[in-house]
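Yeah, one chain of the complex is gone here, protein chain that is, but the others are all in their spots.
== chain A ==
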Amino acid sequence: MTTSKSVVIIDYGLGNVASASKAFAKLGASVKISRDKNDINTATHLVLPGVGAFGEGIRLLEESGVIPMITERALRQKIPFLGICLGMQLLASTGNEFGVHRGLNWLPGTVDELSGTHIRLPHVGWNEIMIQKKGVLLQGLADRNFYFVHSFVFNCTDPGAVIATCGYGDGFVAVVEKGNIFGTQFHPEKSQVSGLTVLKNFLSYA
């Protein structure tokens, strides 16, 4: 991995930014946790972390003032963008957790509670993903188990963007990709070797 990759983990007050930062650093990237315009504008890769509720997430993201900047960089300049967990869910059109909230609407679909009979929520632990189509993030995986911790899921209505699913409850979307926009419902930064492979694939995309 070259050191020319410059990752900015968007700091909007949610998410385990320290772990994501540590994982990218281990892969040899330079990493900043920031909401600064200059940092975002000079990044080669943007990462939106996040844990917690959708409404609070989108509110904090709006308050942080980064939405116009990241939209410009990801949607118009098309630099690689990765949403992790809630960060992936925020890419959706709408979130239905504690009320109805508008999302970034970069990928169509809604965020809803994981459905299924007799399932324990949150869905916590290691689960195996089922790869639905060839994408960038899941190349060269030695093991398809990843660490999940969530109760809500992204029901993405663009079937072309769904790269992997997971079979808990009625099943849900585990990985999305659309061009330079990536998202994982699991935590790659917490998924040891498999997780590091996913992050490495993300860094390799340009």
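To be clear about the criterion, a residue touches a chain if its C-beta (ideal position, glycine included) is under 8 Å from a C-beta of that chain, and two chains touch if they have at least 3 such contacts; residues count from 1.
One rule holds for everything that comes next: contacts and distances are computed from a predicted model.
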Q. One chain isn't displayed here; going by UniProt, is it "Cell division protein FtsX", "Raffinose/stachyose/melibiose transport system permease protein", "Gas vesicle protein" or "imidazole glycerol-phosphate synthase"?
A. "imidazole glycerol-phosphate synthase"
(Q) Can you tell me which of A:T44, A:T94, A:Q132 or A:N145 touches the chain that was removed from the display? (A) A:N145
**Q.** Sites on chain A contacted by the missing partner chain, in the whole complex
**A.** 16-19, 22-23, 26, 51-53, 119-128, 142-143, 145, 147, 149-151, 167-168, 187, 189-196
